[in-house]
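Partial complex: the chains shown occupy the same locations as in the complete assembly.
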Amino acid sequence: MIAIHVKKRLGAFDLDAGFEAPPGVIALFGKSGSGKTSLINAVAGLLRPEAGRIEVDGAVLFDGAARIDIPVHRRRVGYVFQDARLFPHMSVAKNLAYGGRHDRDRVIDLLGLDTLLDRRPAALSGGERQRVAIGRALMSDPRLLLMDEPLSALDAERKAEILPWLERLRDEAGLPILYVSHAASEVARLATTVVVMEAGGVRRVGAVAEVLSDPAAVGMIGAQEAGAVVRARIAGLDRIDGLTELALSGGRIVLPGRLGQLGTHLRLRISAQDVILAREKPQGLSALNILPAEVTAVDEGPEGAAVGLLCGTDRLLARVTRRSARALRLEPGQRVWAIVKASAVAPDDVGGAV
Amino acid sequence: MTDWLGPEEWQAVRLSLKVSASAVAASLPLGLICALALAKGRFPGRQLLNGLVHLPLILPPVVTGYLLLIAFSRQGPLGSLLEPFGISFAFSWTGAALAAAIMAFPLMVRPMRLAFEAVDPGLEAAAATLGASRLRVFATVTLPLALPGVVAGAILAFAKAMGEFGATITFVSNIPGETRTIPTAIYAFLQMPGGEGAALRLVAVSVALAMGALLASEWLSRRIARRVAA
Amino acid sequence: DLLVFAAASLGGPLDRVVAAWEEQGGAEVTVSYAGSSALARQIAAGAPADIFISASAEWMDDLEGAALIGPGSRRDLLGNDLVLIAADPQAVPVDIGPDLDLVTMLGSGRLAMALVDAVPAGQYGRAALESFGLWAEVEARVAQSENVRAALALVASGAAPLGIVYGTDAIEEPRVTVLGRFPADSHPPIRYPAALVADADAEAAAFLDFLSGAEAAAIFEAAGFSVPWTSQPDEKVSP
């Protein structure tokens, strides 16, 4: 359990944010300047709140009323800063080992750091620097990981390599992560809980599946980024075509790639733009994934309609034009076919809460 | 070279090196503490400490020598305190080192302080989040990053110590082999008509030594700076 | 206006003599006090001084050799004597001569003197000790100061038990006790030569004469100086 409540005035900016969340990855989502960095600075102990309480897994890091304020170096938070903050006078190897050598070889391997070990930070590219910073935080064996837009300087391929590892950290090591990101796809893959911030306050808190599949939240998250997250079981593997068949509560879909062991569970992000709706079951499509669903809500915005769907017990989200919404007579209770081109898919373990 | 400097002068050279090196070595820890306190500390009396550190720079050296003499004489406030322990600076090379250390202290502290102030607090914060205690942050981040300034301060202090004269001769006088450093020897030569030649020979030695120290410090700082920044 | 370069140790009494001169309507006099060596070098470098009063004959000789002082204007203005002083107020006076057991008196302490090779007071003191055959045994025990006032301070502060300074220095320092006076013949006569600087004018000559006059003599004597010319008035030379 993570419970954070902080009050702090910064110039004209008022940080007054509070939320509670189960362990896992807590995604901090919000516009530039909404107070995300300030909030995790308070958790790290780098910003002293005027009042409030910060508790992580039973350990009280700060309590204004009880005058508890654990010093930074005893908080055991691994912090990946928005600017990498590598020690310029140490080699990459020394930087990595500064906070400890926890899981060293795996971290180096995962982040592709082996050829960089002897270099100084000044001789690294922007992305290389950020990878070293991530490795350094991981190797310090923290009880809480704070990540401030850690992947934005990385290329897609490297991102795709690192995300599963973060997922494993969350699930296997049970490491809680406070994660700032502007990319909903990252959030959807990683987050257990989503915290939406605005102007220093918390505007919305909830489980990732709930927040991301809520048509009313599309405005907050951004139309391009909206999309539901569902849980699926691996029901079949097609070795010849390299496909994985997944069982959702409302039907089966097939995705490219071998996504895991038969019988294990996955988390699946289905972007709202990747869902096409039909009144009649379509035939002969390249998309093999056609699920029956019921419309639960239609939220019309200036650029289209966000449609909430119930598919079995899973909530999905679709974005359609207003013309389509009318043509298909979309309204709550209406039964439709959802055609899915699933894009970002993250293997997730059985234990992982969705 | 041995031809044109007499044995007494060589003695003065050796003594100057010993006195200056000891002065710098002995005052370095206190210098670091003062520099750090002035750079990062927020405590009452900070301004007072700052003033105190600078005092030897402001006072004519002879006055500093007088004040040392009064403080460390057997009846003086510090002398009487130290006497039971058998510690005495009077008329010994340690006294010369004390005088040199005090005169050089402001020059040692200033660059160190500036260097400490220039260390990015963001890096120190990063070290703390990685579990480093204050002491470890200092030893592994602050100090190494400030090292060019620390070296600069130490070498500057060494150079000043090599040239210190007024306070030294007033405090511990001029005893060949004990407290007769190069500058005292130079002074003595300059007091005598026709002594310029001998004085200039010693000046040359003194300049060579201090320049050597400066060059070494430059080389060292550049090496360190390369380690730090490149 | 006159500019006088004078040895620093003349400070107090010379200021009073200048005050007396100006009171009598003499031209305004400015005195620059510093070490005799520094002043002599400055005169050699063309300093605008009118009169030079040195604490040692050597430096005056030097300038005279270089024809930088007014011909015939040089005179021994003042004299002084050497005393042995002690820090201990209870110390008993001693006889200063070849039997003086300085080493025993010093115990583990040092004998404070001015630089014995470079500063006049130190040179005189060393000559005196040499004349008694004492120098060899005390040489290693001597703490040499930059100037004689610093040697006095060493004794006054108790850092050194004994010291050799000018009689004029001992007079006004209550923390030291005079143990004895060195006989005048144990060292070269202590003289403060004065002279006009090469192109000084008549006004300067007038002030130099005033310095050598009875009124000035009284002031200097009150400060403990001897005034050697009072016994040889005819050696006075006017330019």
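Note that the chains are named A, B and C in the order they appear, and that numbering of residues resets to 1 at the start of each chain.
One rule holds in what follows: contacts are C-beta pairs under 8 Å (C-beta built on N, C-alpha and C of every residue); 3 or more make two chains touch, one makes a residue touch a chain.
For clarity, every value in this text was computed on a predicted model and none was experimentally measured.
**Student:** Note that one copy per chain kind is shown in place, then state the copy numbers for the whole complex.
**Tutor:** A x2, B x2, C x1
Rule of thumb we're sticking to: only the chains that are shown with their structure count from here on.
**Student:** Name the chain whose C-alpha centroid is farthest from the C-alpha centroid of chain C.
**Tutor:** A
**Student:** Find the most central chain, measuring centrality by the gap between its CA centroid and the centroid of all protein CA atoms shown.
**Tutor:** B
**Student:** Between chain B and chain C, tell me the centre distance in angstrom, where each centre is the average of that chain's C-alpha atoms.
**Tutor:** 36
**Student:** Cα centroid separation between chain A and chain C, in whole Å?
**Tutor:** Computed from C-alpha means, the inter-chain centre distance equals 91 Å.
**Student:** Touching residues of chain B toward chain A in the complex: what are they?
**Tutor:** Against chain A, the touching part of chain B is residues 122-123, 125-134, 136-137, 140-141, 144-145, 227-230.
**Student:** Touching residues of chain B toward chain C in the complex: what are they?
**Tutor:** 62, 65-66, 69-70, 72-76, 90-91, 165-166, 169-170, 172-175, 179, 184, 187-193, 195
**Student:** How about chain A: which of its residues touch chain B in the complex?
**Tutor:** 44-46, 71-79, 81, 83, 85, 87-89, 98-100, 120, 122-123, 136-137, 140, 146
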